[in-house]
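A single protein chain has been omitted from the complex, and every remaining protein chain is retained in its original position.
Per-chain numbering from 1; labels A and B assigned in written order.
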Amino acid sequence: MIESFLIIGIIIAGTILLCSYRAVYGPGIFNRIAAANVIGTKAIVLLVVTGYIFERPHFIDIALMYSILNFIGTIIIAKYLERGELCTS
Amino acid sequence: MREKTFSIIVTFGIMFIFWLFFSAWIVIIPQHYDLIELSKGIVSALIVTLVSHELLVPGKGESIRLKALRFVPYVVWEFWQIVMATLDVTYRVLHPKMPIDPQIIEFETTLRSGLSLTTLANSITLTPGTITVIVEPDKGKFVVHAIAKEPADSLLVDQTMQRKVAHVFMEG
Partner (left out) sequence: MYVIDIISTLFMAIGAFFMITGALGLLRLPDFYTRLHATGKCDTLGEVLIIAGCMIYEGWSLLTIKLFLVAAFYLFAGPTATHAIMKAAYVTGVKPWKKGDDRV
């Protein structure tokens, strides 16, 4: 069973490499933000699968934290680009 | 004042039970089960409750139980739409000719409350071929980006999704 987790992990790492082409070469800033969001999503899945390869269950807590951080980061930078400032007081 | 105490107590209870769930098997069982460990949980749950106690418990609303009961078949229909959406995008991306024809559509609905507008926007994003762009909460106007002609027609002409959400929330 460990072999199938290893193969899935290598496939996901390959797709992260494919997405990083768009993060480097995408014309303009919005393509790069979308690519960063996608790389963060695939990193969450990679963390869960790595936790099963090395048989340590603590990686799932790190994946839970990182999914919240990825979501908040994307929303904050989208809000900044839309309005030009972050706090409206 | 009575509403505020009720919501503080319920939020604190839920946060503390969550903390017990998540840390019971790393912190408490290997070490001593005494009050110092539990007090860490109580302090954390108290800080979270004081910051955000208005979010979990709904305020004044009519017939919340009926809305929650009608919500469950809607979620099941939603899962089916997610699977269809992914298969549709896979077909369009892997086809050698890539049949796409993007357009931007606007329409109006009769929904006005916050939760129903959010549910409709989330559902439009998870339906094959459409993503919500702008929502205006005063007039119920949606601007939607569609990837081909058929998903755009199913949103403008048939209006299945607006009728389903209006049925769940009883029109806003």
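Everything below uses one rule, namely that a contact is a pair of C-beta atoms (placed from the backbone, for glycine too) under 8 Å apart; a residue touches a chain by one contact, two chains touch by 3 or more.
Computed from a prediction, not measured in an experiment: that's the story for all the values here.
> Identify the residue among B:131, B:156 or B:170 that touches the chain left out of the display.
Hidden-chain contact among the options goes to B:131.
> Which one touches the absent chain: B:35, B:55 or B:94?
B:94
> Going by the touch rule given at the top, which residues of subunit A touch the chain that is not shown?
1, 4, 8, 11-12, 15, 18-19, 21-22, 27-28, 30-31, 33-35, 37-38, 41-42, 44-45, 48-49, 52, 57, 60-61, 63-64, 67-68, 71, 74-75, 78-79, 81-82
> In the complete complex, which positions of subunit B touch the hidden chain?
Answer for subunit B: residues 21-22, 25, 82-83, 85-86, 89-90, 93-94, 98, 100-102, 104, 121-122, 125-126, 129, 131-134, 143, 145, 147 touch the chain left out.
Going forward, only the chains that are shown with their structure count from here on.
> Between subunit A and subunit B, tell me the centre distance in angstrom, where each centre is the average of that chain's C-alpha atoms.
The mean C-alpha positions of subunit A and subunit B differ by 21 Å.
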